[in-house]
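Here the complex is missing one protein chain, while the rest keep their positions.
So, chain A:
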Amino acid sequence: MGYAALEFYKIRHKKIFLMIVFLLCIELFWAFMSGSISLSRDPDAVSWEVIITIIAQMNGLFLPILTAVIVSRICDMEHKGNTWKMLMAASVKREQIYAAKYICACSLILFVIVLQLVAIVVFCQSKSLTSPIPWELLVQTAMGTLVTSMAVIALQQWISLAVPNQAFALCLGMLGGFIGITASLFPGMVRHFFIWSYYNELSPIVMKYINSSVVYVTQGLSFPFVGGLLLFSVLLYAVGNFYICRKEV
């Protein structure tokens, strides 16, 4: 944990928190505007499930980009100042530095997820939704988002450390955002191959069209998908870690 704290120390003055809040505000503004419009059209049709689903869909677009930016900021400083060789020549295991960066990025994304949950609760309470706060659904949503983010972070960290030009990693993030928002349009077999599609895929609520009307069905967290994605995260992390830690400086 000491090295993870060091990563937080290193990103001071980089205004990462400001950037996170800014991007999150855009996402939430968009999501809550959409929720407010639905609410004004038909107040009875809007529920916690609708807001959670909108947020999960928006996450597909915003979180890959936000993740790419966060990871890039954490990794880019090592390229810019030639510090990777300084770290490698210190009496530290390379794997520890790699893990510290991963923990730092995951913590920041967890912070984003917590902020989202708080915003959802505040928004729904302010709109006087009658049903009580669905804590279970909110926790499942957070878990699904976090597990998906863990895989995306593992991929982004590998790319950001392997390729000094961060435009490459940021382009990958934008591509992920595009896939994340459009994934539900792909056939199931196809979208399951893209990690960014799981922001929506792991949402505990599924949106279905029945008799030309939209119905929100609570299905809970799909544990086989969660397990599979966690395994894939471990694989991505292990490959990235292996590649970066053995790379000559």
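Simple rule for what comes next: contacts are C-beta pairs under 8 Å (C-beta built on N, C-alpha and C of every residue); 3 or more make two chains touch, one makes a residue touch a chain; residues count from 1.
The criterion applied here is as follows: contacts and distances are computed from a predicted model.
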*Determine which name in "Cysteine desulfurase family protein", "ATP-binding cassette domain-containing protein", "Phosphate transport system permease protein" or "Helicase, Snf2 family" the UniProt entry assigns to the undisplayed chain of the complex.*
"ATP-binding cassette domain-containing protein"
_Among A:K10, A:K127 or A:H192, exactly one should touch the missing chain; which is it?_
A:K10
*Touching the absent chain in the whole complex: find that residue among A:A45, A:M86 or A:V139.*
A:M86
_For review purposes, identify every residue of chain A that touches the missing chain, sorted by number._
2, 6, 9-10, 12-14, 77, 80-83, 85-93, 248-249
